[in-house]
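With one protein chain removed, the remaining protein chains of the complex are shown where they sit.
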Amino acid sequence: MLHYATRRLLGLTLVWAVALIVTFFAVRAVPGDPIMVMLSDHAGDAALEARLRADYGLDRPLPVQFLAYIGDVLNGTFGLSYRYVGSTVIDVIRDGMTITPLLALSALFIAVPLGLFFGVFAAVRAGSWADTGIILLLVTFISIPSFALAALLVWMLSLKLALLPVAGWGSPAQLVLPVTVLVVGPMAVIARLTRTYMLEVLDRDFVRTARAKGVRENRVIWRHALGNTMVPIVTSIGLIFGGLLSGAFVVETVFNIPGLGRIAIDSVLARDYPVTMSIVLLFTVFYSLINLCVDLIYAWLDPRIRFDEAAA
Amino acid sequence: MTAPLLKLENISKRFRVGNKELAAVSDVSLDVAAGETLGIVGESGCGKSTLGRMILRLTDPSDGAIVFDGRDITRLSKRAMRPLRRDIQIVFQDPYASLNPRMKVGEIVAEPLVNIGMKRAEIAARVAEVLKVVGLPAESADRYPHAFSGGQRQRIGIARALAVKPRLIVCDEAVSALDVSVQAQVLTLLRDIQRETGVTFVFISHNLGVVRFLCHRIAVLYLGRVVEIGTEAQLFETPQHPYTQALLSAIPEAGAGRRGRIPVPSGEIPNPINPPPGCPFHLRCPRVQDRCRSEIPTLVSDTGGQAVACHFPGADADSPHQTLEDKRMTEGEAQ
Amino acid sequence: MTLETSKTDAVKAPAPRRGLSDFQIRFLRSRNAMIGSIIVAFVAIVALLAPWITPHDPTKVSIMATWLPPGGDHLLGTDALGRDVLSRLIMGARVSLTVALSVLAITMTFGTILGMVAAWYRGHVDNVLMRFVDIIFAFPELIIAIIVAAAMGPGTFTVIVALALVWWPGIARMARALVLSLREEPFVEAGIACGTPTWRIMWRHLLPNIVSPMIVRASLGVGMIIMAEATMSFLGIGVQEPYPTWGGMIRDGLPNLRTDPHLALSASVALGITMIGFNLLGDGLRDVLDPKSRGR
Amino acid sequence: ADLRVNIAADPSMIDPITYSELIAGQVISNMYESFTAIDADGQVIPALAESWEPLEGNLGFRFKLREGVKFHSGREFTAKDVKFSFEELLRPGNKAGLNAPYLDVVVGADAMKDGSADTLSGVTVVDDYTVEVAFTRPDVLFPIYPIYLFDSGIVEEAGPEWYNKVSAGTGAFKFENWSRGQKVELAAHADYWGGAPAIDGVEFVVIPSPETAMAMFETGDLDVMVVDGPSMRRVLGNPELKERAITAARAQVRYLAMNSDLYEPFKDKRVREAVCRSLDQDAMIAGLYSGAAKPLYGQVTEGVAGYNPDLPKIEYDPEKAKALLAEAGYPNGEGLPPVKLSTTEPNKNQHLYFASQLQEVLNMPVDVELVERGTHLKSINSGQTPFFAWGWSAGYPDGLYFLSQLWYSDSPYNRGWKNAEFDALIDKASMTADNKERYAIYHEAEGMLMDDWGTCPLPVSTLMATVRDGVSGVAIQPFGLVPFADVTIAE
């Protein structure tokens, strides 16, 4: 296991290197460039364009730019932002780097138990009206665009009832609405998938054995049945966590939270290459680590799954 | 004697359990001639299934070689094994777990036929045929395994193995869940098939009656090692190894007036993770001597072909059947 | 209770085939599947017949009749350009469903295959495939979309390709997770033992055992993809005007949610109903495909 | 208390050198000043320069600087700061933004830019309060260019990267704090030459979503809300908000560009007129802008010097349009090749309206094409888009800006209509220092453009903001909000 983990970690550095190269060229493949964005309506002023291009070092050949970027990554600043003149990338994303994962994690911590609960509840009552009702409710949750849900919550809780602040970042009260909005979708998705996975195992013999032992129904369901669905569920949670990180964008916009998602989109739109690349790189690291954790947890959740054997 | 169809040469299998090693099979060498039935008996957990799975290359042996029909198949790739699978089939010990819950019984039985590229119409006919042969109603083909009883499921597994008319079938407890009447049918069937087609069986079973009925030769395994091997007659009439003798004396026989306890060898059952030094059976052996505690006995054959791995082989006092009879009488009296 | 007087001898099992296959019978008995398929069929028919059943020309701009509330000649009102919302909704079903279903078809196929392959072979195959997944995953959807659009030019096809690119890794990881446990089941070994080639093991043994969760997952995707299309067209790389899409209508309607809610609402409701249809159908199919299903 | 006002995005910069975008402008204009300023009516008024006079042959200006002006640092503003500011804008590698090109006419600018000179030879410090700027060619509008002047002692005081840490201007507010992505806080500059502001400071809250801004205004979390786009409809539809709204004409022209090089039929003036007569500005204002827009009949907008209020209205006249098209050889649109009307997502609706009108009235085969913004801009600016509508905001309050940038043949932004006589008029105007005289030339040139149907002017949306009760002194001028120096907040 340890061996596998270290081997995977080594593999990951390769992934990161590839991601570094891919992002470098991919963001440059996007039409438009930072100078165009800076020039905006003035795009076409060749002299100004040339001067800015030189100022930002964008007139150098791509390989040279790439090497410079590698240098910036290695020295930890990740280079200078194009959009935020005179700021290093790390300064631009420093706050966001903690804010977005915090948002995503808080949402996850609420969404997972709720999702599991509803999913299991529906599975146990599969085929009943309660089941259909829960599915309907969950699907409704999934189909509400988060913009709309946010608007609705703000209108109700902030404007009409004045319970919570409309937007902003810093106080716990300001966390409530965005996290709620973030929770709803993933919660519903987890619930829907949990229901399915549960139904795959609820009829298995070992569940019957547990009942025959006189195990309490709750434990039969939560421990024996659910325990055997954890591999796909954890996978889904990993995926959802990834989705939350990038999906935080909407919530960050609506609730005015200076998170990474918003910076990411802003930087893409502004063609702020260094920031975009760094965020993509950061996400790559996040995702690959999440997936690594998920893979490592597999063997623990289902002892039949062993990666080290296969590699040998 | 012609070259054996299947030859196991010093094969071993070790599993990693935690950070320890578990020797499931140690240094087993066996020959199985074409058209023969080799019975494998032995204590539960002694490595019989593992041995069977290695013959099928479902588990790779840690050491040793498997030779099928003169060809070393130990290192064949999965792909290279595939054509051979037509010739070697297995009936799994666990009838239910080895049936795909999402496949209808007909599809399950048809699977090996599809693999050899049989035509659709022929498949249907053959499936119906084997289902009938194992005593399942024809409409079973349309049902899913979960609606069958344990014995019925086992018959599905047998039907699957028989379908392609293989040359070697490894039967791992193939009839254990069958009631005696169906069991009699299936056993007769297996024997008839063997007579007709010359198919070879490796027959793993705990039921010594069944083994005696079907097998030509029998190997007794203990803690991953062959401790005795011989013909059916040799083994049942003149068992040499104390474990074989213990086995024979523990058989409950049907009949009236024999209620009560069967004495079993006392002593600690050895642990394959940490096997005792010396003879694996010495912890429970009534004839144990110092030598047994330190030296692993090797398999030595006598002139008749019976081989035994024991430092002090031989019929203990009487023939085991006398023991059996005695016991019957004494207990009968006690009633 | 006397043993002898039982009048009805063993309830005769009905004949095995009564015209309907097992699948059909289970389907007809599953409430979820029935309601779901009725809704989906309805939406599909609307989408198919769209050009013939719109009450107005969905692209007809009437600048003096913008933001009309529902009622009268325009059952669901008009949008910012005075176009009939109901007609656009009907036409939108076409494009939105085409996009969603194409993306699903592509990603489900590739994702499932790749996921199964990774889990089956593990080792290097798994490593390479899953690291690839990690990378694609990490790219914000929009970047991928923009790159694809840059390569292919905007349009429906671009949307499908871009979304498919973004979507398959999730599917692949999920299929992989399911297969990882499944491949250890004895019946898979039984398949190997009777000489089933790998592709058929995947097709006959693994796939049927993961297909239910995959279907449910796919049914979840319908709405997400429709909304993702809207995000793409927001950047000008989505489905091009004048074709209406539901996502686009929701997006256009959201800023006016407080003043003129009917645009965003009617599209949201259409999307919601469609999602409910697909999800009930998905769950229903799950039940139907499970031989041990609980009937009702 | 601080005045809280929304901005739609994080500013990209808060310094006067790299300054290059509108949002940053809202913040920076509160901290930095130029020779001149604009009052609430869009009139140019002296600011850091008390007066100026042209040099010989209009080749430069001598500026008399205001005395007693204090920088945020407390140092006094003098002529050397002017020179320093200009030099910094031109210094290679400083990433100077949109204000730098205004200096291109200054003698020695080229040498500065290519690094061959370290000082700007065209700027002469006469005494502490007098500075002379010499030009290579006449540029009569130089005094009204928004070139922000800043403290020459700042580098010494705060290091070479001072611009993200402190402000070095003379404006009514000074930089206090910037929480990236959240807000920029400015504090009142007590020594402001125009008198210390009544408020403690200004807080620019970054609010990308108009919905959120609206909600925050309603809950009192914003004192002033800048309203744009679809939100206007909401403000106008809500009596409480409408009552608090202030509006102003926008210093922006909108036009429909018809590039005859790329679409043959546009070569014919009758076709262009037919296009223009097919569009109904009044209907657009009512239908698309909910009334919050003004019609435009020329290419200089209200609120900008040189505006001509007497231009004739362009009547919506489908019959005449049809007739014109037939005259041009395309009866009922027959023979017109298909053409794409290109735009970006936010301007989609307008274009859909144009396309539908052109199809309906002229039976012209028009399709709307949505393009990514950067690509679109590059394409229209390099003259590769045949048919599109776009807007152009004034960089300084003078009509010449529009005329010379969009319709002057040699301008990098020429929109596809070229005319030598028009070009000559523009050349003449840039050498005419006298305003009256110059405006007359504008009118003539503008008339020429319109007579030839070089473009179809389009309605321009109004600027709008809502102001919380108790806040007074907030005004919008055509370029956006005026600096908040005069704002008071009643407790």
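The letters A, B, C and D name the chains in turn, as written, and every chain counts its residues from 1.
We take it that contacts are C-beta pairs under 8 Å (C-beta built on N, C-alpha and C of every residue); 3 or more make two chains touch, one makes a residue touch a chain.
The definition used in the following text is that contacts and distances are computed from a predicted model.
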**Fill in**
Of the listed "Nitrogen regulatory protein P-II", "Acyl-CoA dehydrogenase", "Na+/H+ antiporter subunit G" or "ABC transporter ATP-binding protein", the name UniProt assigns to the chain that isn't shown is "ABC transporter ATP-binding protein"
**Message:** Among the chains you can see, which ones touch the chain that has been omitted?
**Reply:** A, B, C
**Asked** Which is it among C:Ile25, C:Ala44, C:Ala65 or C:Ile273 that touches the chain not included here?
**Response** C:Ile25
**Item:** Residue, one of A:Glu200, A:Glu252 or A:Asp302, that touches the chain absent here
**Value:** A:Asp302
**Prompt:** For chain A, which residues reach the chain that was dropped from this view?
**Reply:** 203-206, 208-217, 219, 224, 227-228, 230, 301-304
**Request:** By the contact definition given up top, give the residues of chain B that touch the hidden chain.
**Result:** 15, 17-18, 20, 41-50, 93-97, 135-137, 139-140, 147-152, 154-155, 173, 176-185, 187-188, 206-213, 232-233, 236, 246-248, 250-265, 268-274, 321, 324
**Item:** Residue ranges of chain C at the interface with the undisplayed chain
**Value:** 1, 3-4, 6, 9-16, 18, 22, 25-26, 29, 184, 186, 292, 294-295
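We adopt the following convention: only the chains that are shown with their structure count from here on.
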**Prompt:** Any idea which chain sits dead centre by C-alpha averages?
**Reply:** A
**Request:** Compute the distance, rounded to whole Å, between the mean C-alpha positions of chain A and chain C.
**Result:** 22
**Item:** Cα-centroid distance, chain C relative to chain D, in whole angstrom
**Value:** 47
**Message:** Counting only residues that touch at least two other chains, what does the list for chain D look like?
**Reply:** 211, 372-373
**Asked** Touching two or more other chains, which residues of chain C qualify?
**Response** 146, 209, 254, 257-258, 292
**Message:** Quick check: in the complex, which residue numbers of chain A touch chain D?
**Reply:** 31-33, 36-48, 51-52, 54-56, 83-87, 91-92, 95-96, 151, 154-155, 158-159, 162, 165-169, 253-259, 262-263, 266, 270-271
**Prompt:** In their complex, what parts of chain C are in touch with chain B?
**Reply:** 16, 22, 185-198, 200, 204-205, 208-209, 289, 291-292
**Request:** Give every residue of chain A touching chain C within the complex, in rising order.
**Result:** 8, 11-12, 14-15, 18-19, 22-23, 26-27, 29-31, 126-127, 131-132, 135-136, 138-140, 142-145, 147-148, 151, 155, 189, 192-193, 195-197, 199-200, 203, 231-232, 234-236, 238-239, 242, 246, 264-265, 268, 276, 279-281, 283-284, 286-288, 291, 295, 298, 302, 304-305, 307, 310-311
